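This report concerns only the one structure given below.
Shown here is a partial selection of chains from the complex, left in place.
Chain naming follows the written order as A and B, and within any one chain the residues start at number 1.
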Amino acid sequence: MIILSRKASFSAAHCLANPEFDHAKNLQLFGDCSNPSGHGHNYSIEVKVAGVPDRDTGFVADLSKLKTVIHEIIVKKCDHKNLNTQVDFLKGVIPTVENLAEKFYEQLLPEIKKITRAGLYSVMVKETENNYAEYRSKIESCF
Amino acid sequence: MIILSRKASFSAAHCLANPEFDHAKNLQLFGDCSNPSGHGHNYSIEVKVAGVPDRDTGFVADLSKLKTVIHEIIVKKCDHKNLNTQVDFLKGVIPTVENLAEKFYEQLLPEIKKITRAGLYSVMVKETENNYAEYRSKIESCF
């Protein structure tokens, strides 16, 4: 079994706050990240698919198609945007690195299925050199 | 399920030798690393917790608390120290990258439990650009 990974990146603004709470509580929960004027990151995203290589091509997935899917579904919608207000599939979502990983996984899953028989193993989102979250499907149990 | 990772780093000296063996045997087993005058590394450590995001915060764990725990339990005790002689929980331990990963995991586990319901998935210790060890708990079987 092979895990094939493709990386992409984008730059975006965000702010961490739960709209159901007041600013004082958000400040307590999210610290500096709750600054309502926002801050931002250079995000990197790794999309990992798992499967066996195709006999004709040696591909688990066509990396150029994978690149295109990641660009169309994630990068084009998030790059140079405010993640709290300008991305349709993130409406109502607190844009923590954990939630981003899960939402990106959900968005990518149906499109990945169109370009490869390999499964979508995980989506990793890196917010800084020090922090990342990886959302993993249950596929691991098949190994 | 989400794996959330936080990285930290410290600089330390160490020497690889088994005190039960003489220098000739240590030289044979550990090569240059057995130099009794010591050598050192810029270590980086990645602490990975696994769980589901909290509904109120979108956090698997609060990264700022995780940062504090790693700093208090590992970095403050190891940074600018000699790992063979100056770290209490490493007394009697040959400070290979494998043993460091395991001992750091043991030290972190009870403190991580205090700040998150997520499980401590693994602790990775990187000694150079080329070498790392990752100690993993059994939690993976739950995925």
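Note that a contact is a pair of C-beta atoms (placed from the backbone, for glycine too) under 8 Å apart; a residue touches a chain by one contact, two chains touch by 3 or more.
Values in this document were obtained by computation on a predicted structure and should not be read as measured data.
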{"item": "Full count of same-sequence chains in the assembly - 2 placed in this view", "value": "6"}
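The definition used in the following text is that only the chains that are shown with their structure count from here on.
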{"item": "Rotational angle, Cα trace of chain A fitted to chain B, multiple of 5°", "value": "120"}
{"item": "Centre-of-Cα separation between chain B and chain A, whole angstrom", "value": "27"}
{"item": "In the complex with chain B, residue positions of chain A that touch it", "value": "16, 18, 20-21, 29-31, 93-99, 101-102, 129-136, 138, 140-141"}
{"item": "Sites on chain B touched by chain A in the complex", "value": "1-8, 53, 56-60, 63-64, 67, 140, 143"}
